[in-house]
Each structure stands twice: as structure tokens, then as C-alpha cells.
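Only a part of the assembly is drawn; its chains keep their places, and the rest are absent.
Chain naming follows the written order as A and B, and within any one chain the residues start at number 1.
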Amino acid sequence: MNAARLRSLLTRVRKGEVSVQQALDQLRLLPFEDIGPAKVDHHRALRKGFAEVVLCQSKTPEQVGQIFKALARGGATVLGTRATLQHFEAVTAQGLKAEYHEKPRAIVANPVKKAGRLGPVLVISAGTADQPIAEEAVLTAELMGAKVERLYDVGVAGIHRLLEHRDLVEKAKVVVVVAGMEGALASVVGGLVDKPVVAVPTSVGYGANFGGVSALLAMLNACAPGIAVVNIDNGFGAGYFAAAVCRQSRRR
Amino acid sequence: MNAARLRSLLTRVRKGEVSVQQALDQLRLLPFEDIGPAKVDHHRALRKGFAEVVLCQSKTPEQVGQIFKALARGGATVLGTRATLQHFEAVTAQGLKAEYHEKPRAIVANPVKKAGRLGPVLVISAGTADQPIAEEAVLTAELMGAKVERLYDVGVAGIHRLLEHRDLVEKAKVVVVVAGMEGALASVVGGLVDKPVVAVPTSVGYGANFGGVSALLAMLNACAPGIAVVNIDNGFGAGYFAAAVCRQSRRR
């Protein structure tokens, strides 16, 4: 039952075609989402200027193709993360207009050139091997309407690069830090800037990094305040969160 | 907004005192619980013959006293788990009629003698040190209306005791197994009976039992089917689940 059906029901109550009790009975069973346009609106607001998202990993190409077909119907932009080329081919086989972004391993169906009204977001990454995750954050934030600046290969020993680009830092509304190994870059950046820092631990490293746990723990325990953390290798989540922060600042 | 207010709103719509649009706006904001008597009923059904539950651990005696006062108002039975004597004193200081069960460390306010219509539930425990957790399961299931039988000190080497009490097993609708250390009792019982077995790992043991992890993992990996597991030392959860199973069989 959507708002239209609800209006119709109320109208019929007013007209006396439906008794109060009958209406009451029907309303009791209403799934709250359908009656709750506020919530739906929220969701629309949430997605305004943004794409639906599909986590392709653990799904078969066939499943991904069908999900994209359902979501991209009508021209909506859809983002698929952690996608293989097989996933991408299954999407294009559905006759959808789509792009494959190799570095972040992402599919974008019905891509739209974003003006980048929000932000900007500054995405900083530590090593070359962290770039795919950083790129996932970039792509996500851009799809959500944010302007994004990149500052890559800023190891702990190369923190001066951040200072060299003080203009980028100055302008940014939020900073995303992507780092593996010991994840110290988040602490160092957090100690230098007064922006919200979204930290993304990556699984880059070996041995006692335990698939990203070392960076995750370091970022959660960062002594510099102003840092919040997303899941290991979750560039998407960081980009999404960063854009959500930017959107808030826009709303005032 | 409850059903009464909803009825009132609909009546005013019918009378033309409230426009369709106005009603629509109000309904959009309705918290679903209030409009959803089914759900509320569910909850009532859920609690029929049963007590509200308060996890006392991590709460101050003052907090527990106030929560009990609020819940036990009107004579409702309220169960407090993992309670100390200090918690209990704070409850009685509120003028409530309450009992403290020492073994399961539980408070029961407004206790009612249960007829034990449901079940029976059979609670089996491995060692003396597991009994407090077993007693928590017993008390919980009884408060929910189940008849409960105890079979304690049934170590893996004493599995014949289970066979000696075949009548208890035969009659039981569900078996709760409480065991620490290596938790093998759950597997052994699961291999002998065709009832649903609810396994409760306890933190009893030392060294590589890691506070109950050894028993937890053993129970999750039990090769005998028909076993489901609750949290470490969660006698309450097992008693609740067991009684819920019994209630289902009653409903037919």
C-alpha cells in the first residue's frame, strides 16, 4: 500500500464507502514503509544524485546481471562493487549501458557525468597497492555528487606531500585515508588536519598483518581524535560516508 | 498513536472534521508499532505467562531498582538475570515483592507459581560448576510456563545416567545441555536423542578454554545434527528458547 492507495482509502472513509473499522483493520496491516513516505523520502533523498549499489562478490554473474537489469530499468545509475569482468559482461549482456572501472573493479550502469557540487573530498592513500581501494572510494563519492581530489603514495615518511598540497587539505570538507600494513598514516593525517578523517584499512601487507587486521586495529586505536573507521578494503563505504558528510554541510 | 487514537482519527475523517490530506500527513508519521496490533499482540503472546527480563549485569543497583519498579508496576512478573544481592536489595527497596535465586543469581519480582503446562523441558548439565547456568535455564523456562526436569552431573563418562532416566528423555519436548570445558556432552546427547537440543557452552574450565570458547566451538561444530547453540553462560537464552519451542507444539 502506497500513499496513493492510502489516500484512496481515506477518501472512501470520508465518503462513507468504507467503515472506520474496515479502514482500521486495513491500516493495522500496513507495512510501515509503504505508509511511511517520510522514510521513503529519506531514502530517495539519500539516493538523490546517487546510484543503487550491488556488492557483486559472492554473487554469480547471472545474479548480478539480473539485479542490474531490475535496478537500472528506467535509466537509474547503478554501482556494482568488487565486480569481475564476468560480472560486467553479464550486465552488458542485459542490454544495459555500462562502464567497467578496472582499478576499483566496479561496474557503473547508466553512468552520468557528475558536476561534483558537494565536497570536495580528499582521498589520500599510502602505497601503490592501496590504490584500487582508494579508487573505489573516489568513484563512489563522485557518483554521490562529490568533487574528489586524490593524493596518493603518501607514506608515513612522505607526509610532507600532504603539507605540499595544503590547498587540497584546506579546501576538503572530509579526508579519506587509505592504508594497509601498520595503518599509521591515519594517525599522522589525523594529527595534522582538523577535518573528519575516514580511515580505510586495507589488506595490503603480509604475515602479522592478518589480512588487514593490523591496520584496522591501529586505526581504531589512533591516538589522534577525529578518526572513524570502515571495514577492511571498504573503499565504497568510505566514499559513501564522506559524501554523506559533505551533503550534510550542503543542507544548512 | 494507538488504535484508539487511530480510530478517533478515522472517525474525524469520516465526519469531515479532518481532511484526507491532514489524515494522510498524520498517518505517515505513525510509528509502526502503535498501528501494528499484530506485532503488539505478538509481543503480548510472547510474554503471555512470562516475565519481562532485565539483564542486571553492567547496570547499577539504582538503575535495576528503577527498571524493576517501572516494569513490575501492576503486578507483572519480572525476571532479572546476572543479578547481585545489591541489585536485589535495590529492587526490594522499591517496595516490590521479589525473590532472589542464589544459584542462578536471578531476581523474580511478583513471582507466580507456574502450573507448568508446557513442555516438559529436560535440562542436563555436565559438572557441578555448570549448575548455576543450568539453574538459570530452569528458572527461565519455568517462568515461561514450562515444566522442567533436571538431570545434573552427567559427564561424558556418565552418559549412562541419561539412559537410566529414559523416561525423562522420552517425555521431553526439548533438551537443554549445559557444559563447559570441551562441551562434548552436547554431541553425545545429540547422538542419542531425536529431540531438538539447545546447547549452552559455559565458561567453566581454564587455560585453553578461553572463557568458554572451547565449548562454544565444539557445540557449533557438533557432528550430531539437531543441535543449536546460545551464547556462553546464557542459561536464560536456552531456557527461553526451549520454552518457545514447547509453546509452538502447544499451539497446534
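Here is the rule we go by: contacts are C-beta pairs under 8 Å (C-beta built on N, C-alpha and C of every residue); 3 or more make two chains touch, one makes a residue touch a chain.
Being a predicted model, the structure only gives us computed values, none of them experimental.
Trainee: With 2 identical chains placed here, how many copies of the sequence make up the full complex in this file?
Mentor: 8
In this section, only the chains that are shown with their structure count from here on.
Trainee: Cα superposition of subunit A onto subunit B: how big is the rotation, rounded to the nearest 5°?
Mentor: About 180 degrees, rounded to the nearest 5.
Trainee: On a C-alpha centroid basis, what's the spacing between subunit A and subunit B, in Å?
Mentor: Once rounded, the distance between the two centres reads 39 Å.
Trainee: Along subunit A, where are the residues that touch subunit B in the complex?
Mentor: So the residues of subunit A touching subunit B come out as 3, 6-7, 10-11, 13-14, 16, 20-21, 23-24, 27-30, 32, 35-38.
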